[in-house]
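Apart from one protein chain that is not included, each protein chain of the complex appears where it belongs.
Which chain is which? They are A, B and C, in the order written, and residues in each are numbered from 1.
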Amino acid sequence: MVKSKLMSISEALDLINDGDEIAIGGMSFHRNPMAMALAIARSNRRDLALIDREPGLAFDLLTISGRVRRIRAAMVTFEHFGIAPGFRRMVENGEVEFIEDVCEGVMAGLRAGAYGVPFMPSAIALDSDLVQLNVKRGIWKVIRNPFNEEEEFVAVKAIRPDVAIIHAHKADEKGDVELQGPKYEDLLKVQAAKRVIVTVEEVVPEDYFRNNPDKLTIPGFLVTAVVHAPRGAWPTSMYGYYEADYKVIRKYFDAVKSGSNIEEVLRVFSNV
Amino acid sequence: MVKSKLMSISEALDLINDGDEIAIGGMSFHRNPMAMALAIARSNRRDLALIDREPGLAFDLLTISGRVRRIRAAMVTFEHFGIAPGFRRMVENGEVEFIEDVCEGVMAGLRAGAYGVPFMPSAIALDSDLVQLNVKRGIWKVIRNPFNEEEEFVAVKAIRPDVAIIHAHKADEKGDVELQGPKYEDLLKVQAAKRVIVTVEEVVPEDYFRNNPDKLTIPGFLVTAVVHAPRGAWPTSMYGYYEADYKVIRKYFDAVKSGSNIEEVLRVFSNV
Amino acid sequence: MSSMDNVIKCMAQQLRDGDIAYTGLASVPAVLAIALARHWGRDVTFINVAEIYEPKDMIIKVSSGDPTSFIGGKGIVTSLDAFDLARRGLLDVMFFSAAQVDRRGNMNLSVIGSYEKPRVRLPGGAAAAYLYRRARRVIMWLKEHSRRTLVEHVDFVTAPGPTKYGPHLTVCTPKALFEFDQEVGELVLTGLFPGVTVDDIINNMAFKPRIKEPLRILETVTAEELRLLNRWDPDGVRYS
Partner (left out) sequence: MSSMDNVIKCMAQQLRDGDIAYTGLASVPAVLAIALARHWGRDVTFINVAEIYEPKDMIIKVSSGDPTSFIGGKGIVTSLDAFDLARRGLLDVMFFSAAQVDRRGNMNLSVIGSYEKPRVRLPGGAAAAYLYRRARRVIMWLKEHSRRTLVEHVDFVTAPGPTKYGPHLTVCTPKALFEFDQEVGELVLTGLFPGVTVDDIINNMAFKPRIKEPLRILETVTAEELRLLNRWDPDGVRYS
């Protein structure tokens, strides 16, 4: 018989190993996998690496959690609040290694990973100072267009995260997922990652998808674990379900900026 | 004010020039853009080129229409009826040039075209006899993985058709399109093509999408023309609307196989 | 009952619990093989060129790409998705047929005769030229076990046979089962249907295969299985 992919958040945590590279779903203050991020922050995992294109709260929290050694992103922003506070503190102090990527690089790398090819050609400007840095790191390479030798471009190496963590709307126990509204690069992350944890607002019976086949966004064979985590994106927004709680995000911002340690910061999320 | 993209089938025909390369939507006997294919077959266009991955009726009809000089596909099949009859006749007689591609090549080329990059790496087997043929044609090239010099693979040059022709379910006059059910590579074709003609079962008011934002499949800025063509996929199937009319397809198959000329063949479609 | 029903059963028996399997166009026997394996209780995830994911039931049409042929699906999974899965090495099973297959497992779906002036222009190889490198297992079927289909060298290598790294290839014919031996790089005769002799097999093919003794006797369809095949495929498209 078919095994259920439903598990508790702590069982899902067991899918994450020390040193894993984790792709984080959502964007800035929207549909972040907060339930899982908080669980990781409170765990004893170590030396994790994070990757995302334009991350926000979950990424920033993990960056200061002590669980993370390396981060890779195109922009880490708290938008009109200011520079992401944990990101800024940890990178300025040299406490995490920051691989500064660009949107084009993360998208190209995730596409190569999702499509199972070694790299993707990109339109990254050759004279950005980031090119030499990321070529040295081995994640970019300047090559010629095989169909037009005069044209040079940046090839981006495939990104194959160990784990992708996505918060979504609904899933059944086979891992079939409905993801409403904005998608960001979450579908590429799911394809590119070796293991996929999807936390959801609602667990639905299988017939939900048979009765509403246009709701399927991610087929179950791409998903390793389904975790029932209602309000699992809070305080970030969940399209169609709840809005971002900017007061709590502001509290987090102020706490981190004022130098609070991780235990104090985590308290921001516990007085719900 | 915003111009309407609604036009008649003959106005849409004016978007097609002699010598154009045309990507055909749908697959085998499903959601083929038959209304437009019939219009082209009856027109005086010449030297057209066709491209698709696994085409069927519309592609085969155009192949024998006298309007087409070159075709490119991974498989041209009438499935359990047999080999596509027009394709077989025209290629065996040398009346059209056939560029034999593979699924992987068409998908990679369309992706490169859609993504605006010069080529895509592919997983085409290096020792297929097709490799030398398509390298000679300049559409494939064997290159090394820049991140692992020992690994060779086939790079596929971007496909940028002049025109894509897709039959869809609904559109508004701005070109916003709803495409239900199977997608095949139609979205890539729409992105990769320079001009896009979408024929639809129903023209809907703009508010249709504002009231049902999850119905949007193709945003209007990608679409050049919207043509109201109810039953425009007939006799191929239209997901959710009507089934394939295998009796008519069989009649076409028999007519072409028995050597009928294009005028006789077109009559198969006129006694509706 | 026809020999094609036995071929379908042979194909179905290659499927295993946990498989993700994809079927393409002109592949009614493959679709029926999956239906049969699922009927036996094997946990096979079914994705297909019709893009209807995990249908509950089916009614075979002349096109295996017909979306109305698949009933009660859970959504759309595109061929692009399926091929991405294969490129990442995660597609367990792909089905193919071919006009010719040779000792080395090379497939021809392109031409009979010369490439430039073919005697028969075949439909083309579709996904074969890459899934032969990326699917974990390939299940091939031949409608005809003959010197025309089982050749020493294919007229054109649309898709080259497996390497020692993969995929695992099995070929079901109306007479026999062949499995590709990655060590020797050849198709090896491993099974035959009841009532078929080894001579009957060898004399009806253009190369002399190695034989793996003892040869397995392949199961033929039961009355119950035939009833099911007829329910799914009342028009007998599988015989065409």
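We take it that a residue touches a chain if its C-beta (ideal position, glycine included) is under 8 Å from a C-beta of that chain, and two chains touch if they have at least 3 such contacts.
Predicted model only: the values in this text are computed from it and were never measured.
Shown chains touched by the undisplayed chain in the intact complex: A, B. Within the set A:D14, A:E79 or A:D207, the residue that contacts the chain not displayed is A:E79. Of the candidate positions B:V117, B:V227 or B:V265, contact with the hidden chain is made by B:V117. One chain of the complex is left out; on chain A, the residues touching it are 27-30, 53-54, 73-77, 79-81, 83-84, 87-88, 91-92, 94, 98, 100-104, 107, 122-125, 127-130, 133, 181-185, 188, 237, 239, 243-244, 246. Residues 1-2, 114-117, 176, 191, 206, 209-210, 213-216, 219-222 are the ones on chain B that touch the missing chain.
Keep this in mind: only the chains that are shown with their structure count from here on.
Averaging the CA coordinates per chain and comparing them to the mean over all protein CA atoms picks out B as nearest.
Chain A and chain B have Cα centroids separated by 36 Å. Centre-to-centre spacing of chain B and chain C amounts to 27 Å, using the average Cα coordinate of each chain.
Among all residues of chain A, those that touch two or more other chains are 115-117, 214. The set of chain C residues touching two or more other chains comprises 52, 76, 86-87, 134.
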